[in-house]
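Every protein chain but one is kept in place in this view of the complex.
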Amino acid sequence: MLKYTIKRVLLAVVTVFIISAITFFAMNAIPGGPFAKEKAPDPAVQAALEARFNLDKPVHQQFIIYLKNLLHGDFGISLKTGREISQIIGEKFAVSAKVGGIAAACAVVLGLILGSVAALCRNRWPDRLIIFLTTLFVSVPSFILATILLLVFALTLKWVGVFDANNPNYVLPVISLMLYPMSYITRLTKSSMLDVLGQDYIRTARAKGVRDSLVIFKHALRNALIPVITYVGPMVAYILTGSMVVETVFTIGGLGTEFVRSINNQDYPLIMATTIFLAVLMVIATLLSDLVYKLVDPKITFD
Amino acid sequence: MTYNADKLPKKNLLSLQIDVKKFEKATDEEKAQHETMRESTTFFRDGMRKLRKNPLAMISLVVLIALVLTIIIVPMFYPYSYEQMITVNGKRDKTAKNLAPFTYSKNEQKAIEEGQKIFPHIFGTDELCRDYFIRVVYGARVSLSVGLFASLIVLVIGLLYGSISGYFGGKVDMVMMRIVDIIYSLPDTLMVVLLSVVMNQVLGNALKGSIVSKIGPNMISLFVVFGVLYWVGMARLVRGQILSIKNNEYVLAARAMGAKPGRIIRKHILPNCMSVIIISVALQIPSAIFTESFLSFIGLGVQAPMPSLGSLANAARGGMQSYPYKMVFPAIIICLIVLSFNLLGDGLRDAFDPKLRR
Partner (left out) sequence: MNEPLLQVKNLCTSFNVDSGEVRAVNGISFNLDKGKVLGIVGESGSGKSVTAYSIMRILVEPGRITGGQILFNGEDIVQYSKKQMREFRGKRVSIIFQDPMTSLNPVYTIGNQLREAILLHTDRNHEQANARALEMLQLVGVNEPEKRLKQYPHELSGGMRQRVMIAMALACEPDILIADEPTTALDVTIQAQILELMQSLQKKMGMAIIMITHDLGVIADMCDEIIVMYAGRICERGTADEIFYNPRHEYTKGLLRSIPRLDAGHTRLIPIAGSPVDLTNMPKGCAFASRCDNCMKICLSELPEELDINDFHKASCWMNVKQVYDEAAAEKEADSK
């Protein structure tokens, strides 16, 4: 287990390093990019940029300096607003984390329930309905889903208010963010549950005289949950990228909106910093879910 | 020992009056006839039978074929172009802005009254007075080709890399798989966005005037990213398949009986890999279409005036309340394509994935 942990942590560190390198050098390759002198909006920003990135030095040294700054929590400043990027990220991420957190929790809970129901009612109507709906949900791009939800429930039916910062109503954003991961977890749970229900130890439990409901909740569910853990990493990644879309559609001032705006503004330091920040989050999420998976899966021998 | 079944005393047997001829030994032909053999089917035929029995998968297949035929045939005779304003009597018709489906602009109505025949705008027109139906058709063309082409890239690279890694094994395999591990852990969507941002700037000028400039540097970067990042899943899959099949008893048995490597690959490894690979390609296409529509959404999609379904839907978000149909048509087509591929992929998996056989 220790060996595996070390291996995985090392891989994560290497990944973060590679992501930083790709981001940095890719941004550097842009003609008229963040480091070109004529691009900066005013001399103050220009001066700050030069100081920050030591533009007189060779590129690889600039990169090392940039990395050092990152480690100290210094992400540079935004070209557009001149604000400290670490401040922007801190402020905006709080909003995104709230919406994303609720969506993730809902997706997991609902996905597990629906998946178990589908497995237990295999080939009967609840199963067919659940599988049809989840297939439908994974077939709609999130911005279309978000727009349609907004159009139907907020603007036409007026069941829920349009999102505004003072009186936030998270229902529609959470639904639009959650449907895809929920559907995925549903299908994962169903197939995992079916797999488990066919196992010999389920037969053993039934032969012992354990009641059906207990066979499912005690003997099957715990085993069926194990593969779902591996999806947590990808789900965090999905929700973080999905938040770009959903936040923009619902005009929530989170990190996702900020990222899309920075791309449209060609605010390179901000793009760079946000990319690295999000990537690190995703890598950590994947790392954690992999480690937890190894920990709870008793079939793996710890050597 | 006690038996409950009624005893049949030996003596009674003689009263059964069995024709003694029946005790003659049966010939081999009689024996062969006796056993009604199970209908022998090949793996492929059995899978096809299962697929045909799956109504959702068959409907999806029909929908996809119909869509492909439409986007190939319609532009051949359709009177409007996707990039030009509608013209009436050779003049640009500025009144044809944002028409609802099956309506005509003032100029067109005049022309109709004068006895001209004017092809209806099935989906209406957009804010630049272009026929919306043909734009949606072209959008579907672009989205589908992006999906197919990207999946093809993934397939080729993944297949080659995975088979080399799986075939050679040992150190080569270890090094190749560590590389895959690292690429696999890169967040793909973020990388797509990043590379698109960069390529947009780098390639933007270089491409001007060439054919590829029509779809724009963003799509090139999409393909590049697919080529660089997305193949790892396929490579892992292929390697895993080859490794597991290579060590299977039936392959060992075939080898022990002296089968040549070519025969082993043809008869044992390929048929067992193919189903998994085809299924994964079918499920890769929707993912590529999704990525394209996502890029369109954040403003990194195909180059205007070339439409894609994603960029059409995204452009329609602005006037959504006034012109909902402009959102609805491309949205429905995207969902239809993705849903069909997903259902078809699921159907193929149910029919061909041997692991799911019970």
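Order of writing sets the labels: A and B. Residues in every chain begin at 1.
Here is the rule we go by: contacts are C-beta pairs under 8 Å (C-beta built on N, C-alpha and C of every residue); 3 or more make two chains touch, one makes a residue touch a chain.
Just so it is clear, the structure is predicted and the values come from calculations on it, not from any experiment.
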Chains still shown that are in contact with the chain withheld from the display: A, B
Absent-chain contact - pick from A:L2, A:L71 or A:A207: A:A207
Positions on chain B contacted by the hidden chain, ascending: 1-5, 7-10, 13-14, 16, 18, 20-26, 30-32, 34-38
For chain A, the residues touching the chain missing from this view: 122, 198-201, 203-212, 219, 222-223, 296, 298-299, 301
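The rule is short, and it goes like this: only the chains that are shown with their structure count from here on.
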Separation of chain A from chain B, taking each centre as the mean of its C-alpha atoms, in whole Å: 25
Interface residues, chain A side, partner chain B - complex: 11-12, 14-15, 18-19, 22-23, 26-27, 29-33, 135-136, 138-144, 147-148, 151, 155, 198, 237, 241, 244-245, 248-249, 260, 263-264, 266, 271, 275, 278-279, 282-283, 286
Footprint of chain A on chain B - complex, ascending: 181-182, 185-187, 189-191, 193-195, 197-198, 201-202, 286, 290, 293-294, 297-300, 310, 313-314, 317, 320-321, 324, 327, 331, 334-335, 338-339, 342-343, 346, 358
